[in-house]
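The complex appears here minus one protein chain, its other protein chains still in place.
Up next, subunit A:
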Amino acid sequence: MVNMELNETNIYKALEQVMDPEIPVLNVLDLGMITAVEVAGEAVHVKMIPTFAACPAVELIRRNIRTVLEETLQTVVTVEIDREAHWTSNRMTDSAKEKLKNFGIAPPQISNGEAYSEILLQTPCAHCGSKNTYLRSPFGSTLCRAIHYCRDCGQVFEHFKPLE
């Protein structure tokens, strides 16, 4: 493998390959989990934040970031949890929301702090797009998902819930 130049652009490019183990169509940049990257001499230093405090995949993601970056950039990589930064679902990029939708999960609405009543009704159905829906449970198959029901297509769908 050709040694890539150590710069931020190449680090970000490499990070695009690190996928979320629970939603494999999204990478860590899509999710807004990376808060800083830094080149210090021959080493790379990355800071990340978990989405939910109790996310069981954090350690795995952290390891994956290190492995992928070390393989791609052929250098020493450290990954640290950023204790200052705050993850909200507004950190997700627009392209991430598009990918989520195509994956069959309704993306989070923009959270303005009071969004919780909005999600009870009218979260657009991930299958047919109808807004004739209601929240069946704020909890789903992973901590970040809720379960809704669509009255128009008669199907249950998952929703990445907004987190402020």
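Please note the rule applied: contacts are C-beta pairs under 8 Å (C-beta built on N, C-alpha and C of every residue); 3 or more make two chains touch, one makes a residue touch a chain; residues count from 1.
Methods note: contacts and distances are computed from a predicted model.
Visitor: Out of "Multisubunit sodium/proton antiporter MrpC subunit", "CoA transferase subunit A", "Raffinose/stachyose/melibiose transport system permease protein" or "Phenylacetate-CoA oxygenase subunit PaaI", which one is the UniProt protein name for the chain not included here?
Guide: In UniProt, the chain excluded from the picture bears the name "Phenylacetate-CoA oxygenase subunit PaaI".
Visitor: Could you tell which one of A:72, A:88, A:122 or A:155 touches the chain left off the display?
Guide: Once the missing chain is taken into account, the touching residue is A:88.
Visitor: Using the definition of touch stated at the top, determine which of A:38, A:71 or A:164 touches the missing chain.
Guide: With A:38, A:71 or A:164 as choices, the missing chain is touched by A:164.
Visitor: Considering the whole complex, not just the chains shown, which residues of subunit A touch the missing one?
Guide: 52-56, 83-88, 116, 136-141, 143, 146-147, 161, 163-164
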